[in-house]
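A protein chain is absent from this complex, but the other protein chains hold their places.
In order of appearance the chains are A and B, and numbering begins at 1 in each one.
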Amino acid sequence: MNARKWTILIAAVVFLAAAVPVWRLQDEQIYQFQQRHELYRDTLYLPSSEYVKAVSLGYDHFVADYLWLRMIQSFAAGWSRPENADQMMNYLKVITDLDPNFEEVYSFAIMAVGEKGDRYDLVKEVVETGYMNNPSQHRTPYEGAYHAYWQRDDARQAKFYIRLALHDHQVPDFVKRWIPYFDAQDGRYRAAYEFALRNYLTMLAQRPERAEEDVNLLNTRNNLMRVVDEWIRSVIEPQAQAWHERTGEWPTVEQLDEAGAFAGNELPDYAMINAVIHAIMDGTVNSVAPDELEALTRNSIRTWDRLPPSPYAYVPPYHQGYLIWPDSPLESGIVISRAEAVNQIWHMLNFIHEGVRTYREQNPSMPERLEDFMPQFAEMKDPFGGSFTWDPVQGRAATTTFPDLKPEDIPHLY
Amino acid sequence: MREIYAIATNTFKEAIRNRILYFILIFALALILLSGVLSELTIAGRTKIMLDFGFTAINFFGVAIAVFVGVSLVYNELEKKSIYTIVSKPIGRWQFLLGKYFGLLLTVVVNIAVMSLFFLWLVHYYGVMDEKVDAGFLTVLTTSAGRAVASFFWWPAYGYAANIMPVVALMLVELSIVTGFAVLFSSFSTPTLSMMFTVMVFIAGRLNEDIVRFSVQLHDKALVAAQTMGTTLEEQLSLSYYLARVAAYVTPNLGVFTRSVNQAVYENQIQIWPWSILYGLLYTTAILALAIMIFQRRNFK
Partner (left out) sequence: MIDTPRPYGMLWVKSAGPDLAVDHHDGTGFMKVIETEKLSKVYVRDVIDTEYGRLRIRFRNRRTVALKDLDLSVEQGEIFGLLGPNGAGKTTTIKILMGIHYATSGSARIMGRPLGDRQVKSRIGFLPENPYFYDYLKGWEFLDFYGQLYGIPRARRRAKIEELLAQVGLSHAANIPLRGYSKGMNQRIGLAQALMNDPDVVFLDEPQSGLDPLGRKEVRDIILSLRRQGKTVFFSSHILSDAEMICDRVGIVHKGMLRSVGRLGELLSGTVAEWEIVVRGVGAELLESWRPHLASLIQSDGDYWAISRDQALTDRIIQQTVAGAGRVVALTPRRQSLEDYFIHEVQGKAQ
């Protein structure tokens, strides 16, 4: 072995002698670092956006993307907590200043500072920034509206955001449909109805070839029906409450109607609207001119003496109209349409059958009585006043109102 | 022309036989490849992230090649005295310098072409585009190149894949300026210094619009001060205002060439401002003329 080989050998030994402890120490450091609670708080600190922009040298997008990728990782790792909200906001601001058109950041920001950070004021700031940077994009205000309504129960703010979203010319129809929804939630049924009707009729006039298969058209009509439905229910509900307070009993809708509780209410004439819709669908009327549309919208609302027919004209007569459900598990005396009530029963029966499956996993035989596995249904009355029954031989649940309910009997409302 | 061609091809040979170029290229291709990988990490904006990373890699490493390879090219000839034999040949010094410049530019162009083809292929591979996804790579390439040419005639180019080439084409205009500076500085300075100078000019060029903004701020402040104190505006304008103003006019406005990235990512459509190309070419011409002026008067060591 010559000197050169010796040198190499010694160097290799020295390398290993140094590298192994270094590896071990590194491992220790990483472990300790991971133990630290403020992992992300420390590393995610950023100076304000002007400085970041200055050092990004025109590679703004790249830096924004890099920060974005980092941010979503650390947010996923539990950094997004209320106490970090301001810092999160700073981070998000840096990204949106670097790349103002990066819409996903705004959506994400609404989620982060709003939902996780629990700061409504910051959400408003995000939505405003997002809207100002991208005035012709619907996404940020739409997400803002979603947050405002679902998280904050602020229908008014939500509607304002939806109005901002409508500045996007290519806004999808589902965003438009939120306007009547929020109006209805806010008690502004008339406004909601007018918007939804105008929206639907305009759309119907420009309908595609096979209108009955168009999902958007269908959704818009359902939306209209929902508004009418809510409106009618909003008229019935206070009357039912008043009756209940007066007598201690829950009335039926028919009782209320006969007592003249609904006289003098403004409600849409859905039979008339249906006729117009069918005329357009059949081609009798080609389209509705804007001023005619305006008149039609106004005239279809009139003052009623008795309760008008339900908007669900296409369901069987038995399912039309409304009822008051005294034993509703949500809230006693809730007002629902009959069609919806059938739906509810179907869901409840399904729930019972689920319970049977769970029961069978723990017991060798079928349960004898409903009380054995679903005690809450034993006492409960269905919306029509019937009781739930259980047939252990056939393994089927039913109600006395509908002893033999089949899927095809369920009215598809929407 | 013939002489410039000879020098340029020789310079190109020198550059492509230089190992450093391949290191840079490998890094660039790795980062471009990373753009595809990273785009899978994100929860949203996948296309955007892929395009951003790709464009940044191409641009950044294009600048790196112009700087690292460029600054040593002229200096090497002086340092190693091969310039002596060149000068004694029937060739003007300006031809030598232009030859060097075009050789370097050719190197940059070839590298950018390699990077952007790879990127285009990657984009095609990941299917991140609104073109017919099942179109073959050659179809995509041809379309993209065709639209790049069209966009130079102010014809809007649509689609992500089609947008890559126009963006790259604008980058080349930017790089022609940076390369010009590399040649300018290396014609009278050492490589280390020229590298620093070139990088500084690049940074200042990227920040050009910020410098303008800064000068406007100073101007506004002075205006307010002049009104409150009842003096003339000129008395209130500080030296830094004039310096910022001079810097704003002297440094190249490289921001003009990076705007297309935003268009490519968000508007899905690119319209090249024709004056920006003219601006880039004229700026380069001016820089080269300056370099020739300096170089022509020099005694070589």
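One rule holds in what follows: contacts are C-beta pairs under 8 Å (C-beta built on N, C-alpha and C of every residue); 3 or more make two chains touch, one makes a residue touch a chain.
Note that the structure is predicted; figures quoted are calculated from it, not measured.
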Which chains here would be touched by the one that got left out?
-> B
Note that chain B touches the chain not displayed via residues 2-3, 5-7, 10, 13-14, 17-18, 80-92, 299-300
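Here is the rule we go by: only the chains that are shown with their structure count from here on.
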Taking each chain's centre as its mean C-alpha position, how far apart are chain A and chain B in Å?
-> 49
In the complex, chain B residues that touch chain A | 38, 41-45, 48-49, 52-53, 55-56, 59-60, 202-203, 206-207, 210, 254-255, 258, 261-262, 265-266
In the complex, chain A touches chain B at residues 53-54, 57-59, 61-62, 64-65, 68-69, 72-73, 101-104, 107-108
